[in-house]
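Coming up: subunit A.
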Amino acid sequence: MLTMSSVSKSFLGARVLHGVSLDLKQGEIHALVGENGAGKSTLMKVLAGEYAPDEGTITLDGTARAFSHPVQAQAAGIALIHQEFALLPYRTVAENVFLGREPVRRGLVDRRAMERRTAELLAELDETGIDPRAQVGELSVARQQTVEIVKALAASDVRVLVMDEPTAPLADHEVGLLYALIRRLAARGIGILYISHRLREVFDLSQRITVLKDGRKVAALTTAETSPDEVVRAMVGRELHSYYPPRAEPGEIGEPLLTVTDAGNERLAGIGLTLRAGEVTGVAGLQGSGRTSLVRALFGAAPFTHGRMTVAGRSLLPGSPRQAIRGGIALVTEDRKAEGLALRQSVRDNALLVTRAVAGVGTRGVGELLDRVALRSRGQDQEVRYLSGGNQQKVVIAKWLAARPRVLLFDEPTRGVDVGAKSAIHTLVRELAREGLAVLIVSSELPELIGMSDRILVMADGTLVGELPAGAAEEDVMRLATGDTAGPYEESAA
Partner candidate 1 sequence: SSDVPEDGLVGDATASEPAQNSGAESKFFDPADYERQLALAGTTPQGPADKPWEQMLSPEMTDTSQYAKQGGAKDVHLCFSNAGVFNPWRQVGLKSMQAEVELHDEITDFTVLDAQGKDDKQISDIQELSGQDCDALIVSPNTTATLTPAVEEACGKVPVIVFDRGVETDCGVTFISPVGGYAYGAAAADFLVDEVDKGGKIVALRISPGVDVLENRWAAAKRAFDEAGLEVAEVKFTDGDPSKTKSIVTDAIARHGTVDGVWMDSGATAVAAVEAFEDAGEDVPPITGEDQQDFLQAWKDKDLTAVAPTYPTFQWRTPVIAALRVLGGQEVPKQWILPQPVVTRENFDSYYKEGMPPLHYGACGCEELPGYPGDWGGE
Partner candidate 2 sequence: MTAVPGGTAAPVATRRPTVLGRVRLGDPVVAVWLAALAVTLVGWIVVTADGGDFMTRSTVTGILQNSVALGLVAVGQSVVILTGSLDLSVAYLVSLGTLVAAEMMQSGSVLTAVLAVLALSAAVGVANGLIVTGLKVNAFIATLGMAFILRGYIEDTYTGPAGQVPASFRRLGYDRIGFLPVSVLLLIAVTVVAWLITRRTRVGHHMYATGGDEHAARLSGVRTGRTVVLAHVLCSLCVGAAALFLAARLGAGAPWAGTDARYDLESIAAVVLGGTALAGGRGGVTGTLGGVLVLSVLDSVFNQLAVDPFFKNVVRGVVIIAAVALYARPRSDRATGRPRRGGRGRPGRGGAPGTPRQEQSA
């Protein structure tokens, strides 16, 4: 149905795509994988008319197409759901869905029709819980994503739906819901191009896999006939054997560095936990269970209102990030671009931000730190917005290492990070623990959480509901997180 052949694209002389070809069948789910910066998003933007290709052709249903604006691609039935949301938080669902093609009656926008049609589309997808008149900003992230999909479907008779990392902001159970939605769409004959860094999803969903590396197509595989290892090998160009570094030996776990007793705030209750030197503690939970609230409370960003906490032997219930930092706590936030980095500033300025902001904390030897996190950049003066996601995350980690913390909190540390960088981050986290830091990881990717943690705490409804030992089964975690019943998370990876 769709064929892209020999597509090339350069930015300012830098070649990003080298003659990439791709084809998609009706009703097929086709996965596109590759490292950060491999060119996946760029290829899709070419397809969706956002970029004009330097070379190459796009053929849809046998006719050659050249799009110079996204609207033309949409009209032809190609819809792209961006890696980043393109929704207006202060407008209603219906207004967002019909943005750019509002139905008009007698010169005026027909709100009724718009809302009715949106409700119909939502109903078709079984998403009846969303009010077309609700403000998008007040919806949960998962629902916002549904709105994005509905928006794409409303655009036209969609033939091809491109989804660029749709699961990145979702928690596991929501991923299941998205799966169902995607399958329904495919069953209707829509061809789906699916980009993800989570191989498990790729194997769950897709029929075929195309692997990009450095702007080249390096493999075209049939899912049923390949294995994750083969895909990874194609992506990184080498063998990545063990996904996770070895866990801590019992002897490596030392003193408690952070203890919390009976703490809480408006979103958390009865929190009690201990983080020990040398240990990686994982926190599992469903979306909205309070994991982010927990780490933000520990870090003083949304402080505990009551309770006791000691850090490295001293009593400290941080009321602001500054106090937490002085106490030796660091937080790698889940929203790296908005909360972790000053994007227009250089690598160096970002790495030194904490040290400069909080007098008396940390080191100024940036070079070693950047080597330590294995940053790949064009130099310390490069603005971080030009770095790939994985490298941006490394800068964030370097920033905290510069502050010489005792306790490191990670909220979704590998979200949107490719396999190569991911395993580098995993190795680094383990090394840091080994050097005597206490580490806490929040992750919505259960395999990662289980693979990394020496111990897993499970949260539900703003409180800790249980603790599981290293290597616990995913089912056990989900059971605790959802309160006994087996979670809606379908099909664990084989």
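We take it that contacts are C-beta pairs under 8 Å (C-beta built on N, C-alpha and C of every residue); 3 or more make two chains touch, one makes a residue touch a chain; residues count from 1.
Selection criteria: all candidates are chains of the complex that A comes from, given by their letters.
The structure displayed is predicted, hence computed values, not measured ones.
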| query | Which single candidate from 1 or 2 touches subunit A in this complex? | reply | 2
| subunit A - residues contacting candidate 2, complex | 50, 69-71, 74, 82-91, 95, 99-102, 104, 107-109, 111, 126-131, 133-134, 136-144, 151, 168-169, 171, 173-174, 177, 285-289, 292-293, 296, 301-302, 335, 337-339, 343, 460-461, 481-483, 485, 488
